[in-house]
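All protein chains but one are shown in place.
And now, chain A:
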Amino acid sequence: MKDSFATFHPIVNFIYFVVILLFSMIFMHPVFQVLALISAITYSIMLKGNSAIKFNLLYMSPLLLIMALMNPAFNHEGRTILFYLNNGNPITLESILFGVAAACMFVTIIIWFSCYNIVMTSDKFIYLFGKVLPALSLILSMVLRFVPRYVAQIKVISNAQKCVGRDISQGNILQRARNGITILSIMTTWALENAIETADSMKSRGYGLPNRTSFSIFRFDSRDRVVLMIMMGLTIMVVIGGAMGENTIRFFPSIRMVAMTPLSVVVYFAYFVLCMIPVIINVVEGMKWKSIQSKM
């Protein structure tokens, strides 16, 4: 399935991920964590289908378990002592729960990043930072271009070497290794010479002169504005909720958090909608598509 959220303007995608990642790193309140984890899993399944389910089950759940167990082994703070280890260190309920919370936070962040990797492709990143960091963005895009190019060039060199019996598939193991090094050496020389040629060509076409425009394929239109405004509004609500202590939790020496009130339900809801924005967009888009499809 095509992801509609990824078709929005890169700035919308980027702000969404920055806000979500920051919130996921800061909030340890169980309700917030569960909401973020559910949204992250839903979105990752939407983006990657079965492979996301496999990834989450196969890697993320054991990771969660190990990390949850690791914390109480090192952390002995907390009031409710459950039992003592052989070396006399106490295992406390608080440290176990803190371990679970920290593990949950880490897993959520990893899953969010797996979504980020699909949505924020390198061209979007370069587009966003091209104005702020022009030279570094140029390096970035050149590197991304060079890698596949070098792989192709290595094949060319290796084929040429094969004609004179000096490929990595020819000779005994020592010769093969030596041939491999020669091929890499040829490659490096070619890459450097070629680079200077590219640079001179860039210069002669006016790189670095003032008043030059850059090509961009992205347009900021009204739907981007609407989504951005909604995101801002929800973020402000969550931040206000955070300032009022709705989403903080104290683990040590004893667990304490603010009692649930109607206001906290509002903050939870705002956070949930914020996390679910891409999923909601995808669902709405899917419904729109269904309704305009011809029903002949």
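In this text, a contact is a pair of C-beta atoms (placed from the backbone, for glycine too) under 8 Å apart; a residue touches a chain by one contact, two chains touch by 3 or more; residues count from 1.
Simple rule for what comes next: contacts and distances are computed from a predicted model.
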UniProt protein name of the chain not shown, from "Cysteine desulfurase", "Energy-coupling factor transport system substrate-specific component", "Cobalt transporter" or "Glutathione import ATP-binding protein GsiA": "Energy-coupling factor transport system substrate-specific component"
Residue, one of A:L174, A:I196, A:I217 or A:A259, that touches the chain absent here: A:I196
Of A:A6, A:M28, A:I96 or A:L128, the one touching the omitted chain in the full complex: A:M28
Option touching the unshown chain, where A:N13, A:N56 or A:N75 are the choices: A:N75
Contact set of chain A toward the excluded chain (per top definition): 22, 25-26, 28, 67, 70-71, 74-75, 98-99, 102, 105-106, 109-110, 113-114, 116-117, 122, 133-136, 138-140, 142-144, 146-147, 150-151, 181, 184-185, 188-189, 191-193, 195-196, 198-200, 202-203, 207-208, 248, 250-251
